[in-house]
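Here the complex is missing one protein chain, while the rest keep their positions.
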Amino acid sequence: MADDTADGHDHAHGYITAKEDYLKRLRRIEGQARGLQRMVEEEKYCIDILTQVSAMTSALQSVAIALLDDHISHCVVDAAVAGGPEAEAKIKEATDAIARLVRS
Amino acid sequence: MADDTADGHDHAHGYITAKEDYLKRLRRIEGQARGLQRMVEEEKYCIDILTQVSAMTSALQSVAIALLDDHISHCVVDAAVAGGPEAEAKIKEATDAIARLVRS
Amino acid sequence: MADDTADGHDHAHGYITAKEDYLKRLRRIEGQARGLQRMVEEEKYCIDILTQVSAMTSALQSVAIALLDDHISHCVVDAAVAGGPEAEAKIKEATDAIARLVRS
Partner (left out) sequence: MADDTADGHDHAHGYITAKEDYLKRLRRIEGQARGLQRMVEEEKYCIDILTQVSAMTSALQSVAIALLDDHISHCVVDAAVAGGPEAEAKIKEATDAIARLVRS
C-alpha cells in the first residue's frame, strides 16, 4: 500500500510502475555487498576489493539517477502543473536531493 | 586463507588486522541495501529513498578510503622499500584505483 | 542578448535574474585556477595544491547545483505546465545533465 494517501499526495510515486526493476537492481546491489564480505573473509587483494566497491558505487548512483528522473517526471511535474507554494517546495526538495548526490 | 602465498606476495594484505571492522561495515551496508528494497516495496517517498541511497554511497566511500589507506600503508610502502619495477607497478595500480574512486 | 528568441524559448533562462551572482562566482573560480598556476610555478607542496583543487571542485559543483535549481524552477516547470512532448524532452535533458554531474 502506498503511503501517498496518508501524506496527502494524490498520485502514486513516480517509480511505482518500475518497482520490479528497482527491486531487481537493489537485490543485485545487496549481492555485491555480500560479495565484498566474502572477498574480505577470503582475504582477497585490496585493489580487487576496491574495484568491486567502485562498481557497486556506480550501480547505486544509477539507481539514484533513475529515481530522480522518475521523481521529477511525476511528482515535480504534477506539483508544477498545480502551481503555488507546493510546487516551489517540491523543486527545493528535489534540488536538495541532487546536491546530496553530487556531493556524496 | 589468504591468497598472498598463491600470488607471490610475501606479507598479509593491509586490511587483515581490521578484518572484523570491515566485515561489520559491509554487513551494515548490506542491511542498507535491504532497507532500500523494503522502502521500494512499501512505496515510500522517492526523496526519502534518495536520502538513504546518499547515506549508503557515503558508507561505501568510507570503506574504500579505509581500504586505500591500509593498502598504501602496507603493500605500497613495502613495495617502495623493496624498490624496482614492482614498486612502480604497485603505485600505478593504487593511483588507478584512486582515479576510479574519484570518478565513480 | 538572450538566445531564447532564436531557439524558440518564450522566456528568459532561469539563471538570468542571478546573472551577476553567477559571474562573481565564476570570476572567483577563474582566480582559483590562476592561484593554482602560481602554486605550481612556485613549486608549492603537492598536498597544499590538492587542497586548493578540492576547494575549486566544490565551488564548481555549487555553481552547477545552483544552475540546475534555476533550470528546473524555470525551464522544466514551464515546459511541464505547457505539457506534451517538449515537457518530456526537457525532463530527459535535465536528468541527463544531473547524471553527468553525479558521475563527474
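Here are a few things to note about the model shown:
The letters A, B and C name the chains in turn, as written, and every chain counts its residues from 1.
Everything below uses one rule, namely that a residue touches a chain if its C-beta (ideal position, glycine included) is under 8 Å from a C-beta of that chain, and two chains touch if they have at least 3 such contacts.
Here the structure is a predicted model, which is why all the values come from computation and not from measurement.
Residues of chain B in contact with the chain left out of this view: 58, 61, 64-65, 68-69, 72-73, 76-77, 80-81, 83, 87-88, 91-92, 94-95, 98-99, 101-103.
Think of the hidden chain as still there; on chain C it touches residues 1-4, 7, 12-16, 19, 22-23, 26-27, 29-30, 33-34, 36-37, 40-47, 49-51, 53-54, 56-58, 60-61, 63-64, 67-68, 70-71, 75, 93-94, 97, 100-101, 104.
Basically, only the chains that are shown with their structure count from here on.
The chain occupying the central position, as judged from C-alpha centroids, is A. Spacing of chain A relative to chain C, judged by their CA centroids, is 23 angstrom.
Spacing of chain A relative to chain B, judged by their CA centroids, is 21 angstrom. Annotation for chain C: residues touching 2 or more other chains are 103.
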